[in-house]
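Data block below; observations after.
For this view, one protein chain was removed and the others were kept in their places.
Should a chain be cited, it is by its letter among A, B and C, assigned in written order, with residues numbered from 1 in that chain.
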Amino acid sequence: MRKCSLDKLNLIFAEIAKDAALYLPADQTDGSAAYKKWEEGTALSDALNTVRSPKDFFFPQTEDLMKFKTQGKNIDIIDIRTALEDFVIFGVRACDVKSFDILDRVFLTEPVDSFYASRRSHGIIVSMACTRPSETCFCKTFSIDPANPAGDVSAWKSETEIFFEANTQKGEDFLNKISSLTEECDDTLVATQKEAINKIMDKLPLKNLDTSAFGGGKTNELFDSPAWAELSQSCLGCGTCTFVCPTCQCYDIKDFNTGNEVIRFRCWDSCMYSDFTKMAHGNNRLTQKERFRQRFMHKLVYYPENNDGLFSCVGCGRCLAKCPISMNIVKVMKKIGGNKSE
Amino acid sequence: MQKITREQLIEKASALLSNSTVSCVLGWGMGEFDYDVTPTTFNSVEELEKGFVFSDFCGANFSKYLVKKAAACEGKILVFLKPCDTYSFNQLLTEHRFDREKVYVVGIPCEGMADINKVKAICGEGILSIGSKGDKMTVTTLYDDEPVSIDAKEVLAERCLNCKSKKHVAFDELLGDEGDVIESNRFDEVARLEAMTPDERFAFWQNELSRCIRCNACRDACPACTCEKCVFDNPNSGVENKSPANSFEEKLFHIIRAYHVAGRCTDCGECSRVCPQNIPLHLLNRKFIKDINEFYGEYQAGAEEGQRAPLVDYTTEDLEPGEVFDRRDSDA
Amino acid sequence: MQRVGVFVCWCGSNIAGTVDVKAVAEALKSEPGVVFSTDYQYMCSQAGQDMIKNAVKEHNLTGIVVCSCSPRMHEATFRKTAAAAGLNPYMVEIANIREQCSWVHKDMLSGTEKAIILGKAAVAKVNLNAPLTPGESPVTKRALVIGGGIAGIQTALDIADAGFPVDIVEKKPTIGGKMAQLDKTFPTLDCAACILTPKMVDVAQNDKIRIFSYSEVTDVQGFVGNFDVTIKKNARYVKEDICTGCGACVDKCPMKRIPNEFNLGMDNRPAIYIPFAQAVPKVATIDPNACNMLKNGKCGLCAKVCTAGAIDYTQKDEYIEEKYGAIVVATGFNPISMDKFDEFAYSQSKDVITSLEFERLTNAAGPSAGKLLRPSDGEHPHTIVFVQCVGSRCESCAEKGKEYCSKICCMYTAKHAMLTRDKYPDTEVYVFYIDVRTPGKNFDEFYRRAVEEYGVKYVKGMVGKITPEGKKLKVQASDLLANKQLHIDADLVVLAAAIEPDKSARPLATMLTASMDTNDFFTEAHPKLRPVESPTAGVFLSGACQGPKDIPETVSQAGAAASKVIGLLAKDKLTGNPCVAGSNELICNGCSSCANVCPYGAISYEDKEFRMPDRTTKVRRIAVVNPAVCQGCGACTVTCPSGAMDLKGFANLQIMAEVDAICK
Partner (left out) sequence: MQVNEYKPLIVAFCCNWCSYAGADLAGNNRLAYPADVKIIRVPCSCRVNPMFILRAFQRGADGVIICGCHPGDCHYTSGNYYTRRRMAALFSMLDFLGIERERTRVEWVSAAEGAKFAATMNDFVEKVTALGENKRLEDLRCKK
């Protein structure tokens, strides 16, 4: 384990930014935090987390895939993929780090999504333990430990110091680069912090959220639950939950005609939208109830069914904070799961 | 801080359910915490008693829900409307978006709703409970041993700080005292932006709109946005798009959305309330309202049912588009 | 995908002079959908049109782009060509590379570049064109003429002569209008009554013509071929069909001191009256504001003396609803009020009169039985001053006068002056003028006769002030040619008051959705090419309601309007403009915004049941456009937030495709 004084954090950032683009949570003018590319003067935010999740780095909201150009009656297809540079995402919380595993299982299994894979291989993740989780946090439900965040490098921040520990070769290399600015240390202080975090975790209101009603094989049991109609009755059909979610991975592929060429790009889509997976015959999810159900069944049943029981929710709490009608996965789990946790 | 209580509302709703005036009630459903209420339809007195809440966090404007819920309810639906909601109610009626006969409106007084973001800005994350007594709010958190007492006024939502009316413009019945239209300072922020240089304004909006994730929450919560099919969802409209590929598309969406509701927007503030990125979208709508007031005379959308909106109206003496700026320049 | 043919016209050197037409044709070849592209010297010539027709056949074209002169010039021509080749005529788009390109740009390079871009825009549009078929609507074979002056009379007679029924609505108790008040007409000096009254009689006797006198139009709905009009017949308290016009009631009526409108208040009439001897219909009318019986229930003398029993004090206003295929507006004119012209002392002296009053003074049926006597004391005037352009051509005095020339004053003043000198050679006659305008057949000769043969003293200059002093009117004027001030002691001053449209015209225009200019004259559909049609289909213009006119002009315009009406009524069906709005019911919100902005009332709403995707049904309010009423302005399309409303021929996607093509 290595450490350095917070006073030197800026020097570390500068050092990292020499070779790779460095992104870290920074405060925005509206008071919330967002990942920003570091430049001299950018300060690491104290906020618990960013509004948008860091999935953007690997799976951006819009991404050009290829271009077509017509010359007279001919069409040229242009591959626009370019070699990526390494980049560092600093300060990723444990929940969000876990979300990359969930996305990896979608994009890195055959057929591998080359766009995602390329970004993923160039990204170095420096995670950060959560010292002050929010009431909306429920990562523990999915066996995520905010005191021991994964990633290439794990970090802990105290009032005065920051501690690093490498988990991967990439992480080792990263720490080597900043070794002149850090010093070797033992993990006493970090252990104390972990203990404090665990204490808080035990006080969180959603600590006992129960997942036993969900998982692979529960489709028949849950699909026709009358509770779906009740839960979805006021859903506005907006995409807030899906767009702030670190694990939602659906996208649409569209063409944009610039007049001179056609850009084929993909952009996030939301299963909450009425035209989601619309096909020639129309839409197979006819009302908001079906769309709503799809989202939660996917996270809590279909995904685990296909991924060794892994739920595609990391308990980050973003949807709890941002849904315009305050309907969210916790309420769904409690209602559909039979309120077992209460 | 609210003068009307949960119990009074349940009593009223129960009475109307019991005497069969209404067959369902649109109200606020209890959440996980004290601030995350969900608009909910209650079908019985039991359901009301179990799940109905009323607090400083019941900000949602129910008028829009009537477009779907009025038709879905078997009999009449009881809806509790705060003064600002009643303007949207009238505007929707003007546009024939639901059947008035299917709705029973109980107007309720509103002392202004709280903004949870403002509470969190003071008390931090980890809120366990929020209680309200008079002008004070008591907040217990994970990280404070003692409950924190805050002034309710301090955490009022922006739209409530600039409340334009405590008067109900549509109702079947009123609970509590009726208020008046208020002289508000709601255009001050617009005026502040107008006084900036174009470069400053451009930078301001570039910064704000760059946060947009096109979740459509503003549109989907907006009581004026009730199109059967939004142009931005319609591949045949020529402007459909799903996510902002660049800053042009960010602007396009918000300009067109504000334009489409211009003259129809009642300034209820739902757009800004629901924006996950805290973009002050209401300023775009208020700009149109301010302009309309200045160019064509004071107009409050939804003040009366059946009003003719300013952009579907004209006089032969209207000012010329070019004079818009001459006028402002001479004011400055 | 369309198969588009592009035809680039040289227009001789008009286009080819600044646009490389071959380069344009070549460049457009590679545009999407284009399968054929060529150029030719004159596309609009027979040979050019044949070239298009052949290409349509040879290349199986589904769309045509002609790069040529303005579509306002030859769009119709090329649409016919397309139709002749078996294409839908609306599959043609014109790129205007003459008026808006070759003629305004001098540089070959930029001209060619722009022509290519305009061509691309037209190709982009035509790729999205769809065949359009005009809608059809039936025609009610009856015409309505609003106004019963010489314009209305002539129009009605001509329409009736072609065999179509016509109704005339006249707000006065008799038809005849202003012409009935005139004495003689210039430049022939025929007696106005002698040529007008036979026509009035013709109207009365024509079984195709109905006269609604003392009536007005109160509502107009519908559209060309199918107007629904409400006519209010004001109660005249005399049964029209029974009254014989004998005049016994008029003689016996005790209320005899009502100012007589027909003589412009220069004498009196009774409360029950017939405006003049040759009135049509010749029936009495009771003035409800003057009749003691109607006001106080006392009198009833007229009922007693009426042997026919035509008097009916209980008569009520009657509303008649009738259908018409065409409407002719012939609401005429009035002299403007002289009240504001204090400098001419019109309100102060009875001996300052208007020209129309002068007409009545010299008319044998007038208040002085045709003797020219001063209204104040009945003495013969020895010095008469005519003042022209009172309120006309009055740029600086817009609040009391008119900016335009009233056109008829120069000639009637010459007539008045000449007739005065002819009848009373001892009278000195002065005419003050700004310019004398006599552009008409025999007009200038007429005016010169007044000066040269009759010794009328024409003075170029305006009268500055008129002051009544004793029996005289002190006229202070300037003679611009002699550059001196004149002081004339006149016995009578005649003001050539400007004329203005009748006040009833403005509300009528609103009912008809017909447009007016700022002076309240009706606007013609085209000032040169369609002078007797209003822009609103099925509404025609006759006489001075469109602009100041003398009698021969009015009569010829009346005939022209009639011929347009006859042309319309001769059709069994009307084909409309196919470029009309239409609402996509699947995404219509039924919000009524479109109906709010539609100037024609073409949009209505209906509740329609829809099958929802989840197999439930839902009743929704939706907009429906009447294609026969819609004129295709597109106001509704922009006000529709969901884009449900679109305009055929100028659809959202078509215009955006043009924008894209221009900007790429």
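Going forward, a contact is a pair of C-beta atoms (placed from the backbone, for glycine too) under 8 Å apart; a residue touches a chain by one contact, two chains touch by 3 or more.
Keep in mind the model is a prediction, meaning the values are calculated, not measured.
Though it is not drawn, the left-out chain touches A, B, C in the full complex.
One of C:12, C:300, C:455 or C:599 touches the chain omitted from the figure, and that residue is C:599. The omitted chain makes contact with just one of the residues B:99, B:144, B:194 or B:228: B:194. For chain C, the list of residues touching the undisplayed chain reads 70-73, 96, 98-101, 103-107, 110-111, 113-114, 117-118, 121, 513, 515, 517-518, 523, 535, 579, 597, 599-600, 631-635, 637-639, 647, 650, 652, 655-656, 658-660, 662-664. For chain A, the residues touching the absent chain in the complete assembly are 256, 258-260, 263. In the full complex, the hidden chain is touched by chain B at residues 190, 193-194, 198-206, 231, 238-239, 245-246, 248-249, 251-252, 255-256, 258-259, 262, 284, 287-288, 291-292, 295-296, 310-316, 318-325.
Rule of thumb we're sticking to: only the chains that are shown with their structure count from here on.
Comparing chain pairs A-B and A-C by the number of C-beta pairs in contact, the larger count belongs to A-B. Per-chain CA centroids place chain B at a distance of 51 Å from chain C. Averaged C-alpha coordinates put the centre of chain A at 30 Å from the centre of chain B.
One inter-chain figure worth recording: chain A and chain C are separated by 71 Å, centre to centre, where each centre is the mean of the chain's CA atoms.
Multi-chain contact residues, meaning those touching two or more other chains, do not occur anywhere in chain B.
Residue ranges on chain C touching chain B, taken from their complex, read 586-593, 596-597, 605, 618, 620-621, 639, 641-644, 652-653, 656. Residues 71, 94-97, 226-231, 234, 236-238, 260-261, 308-309, 311-313 of chain B are the ones that touch chain C when the two sit in their complex.
Remark: chain C residues 29-30, 32, 612-614, 660-661, 663-664 touch chain A in the complex.
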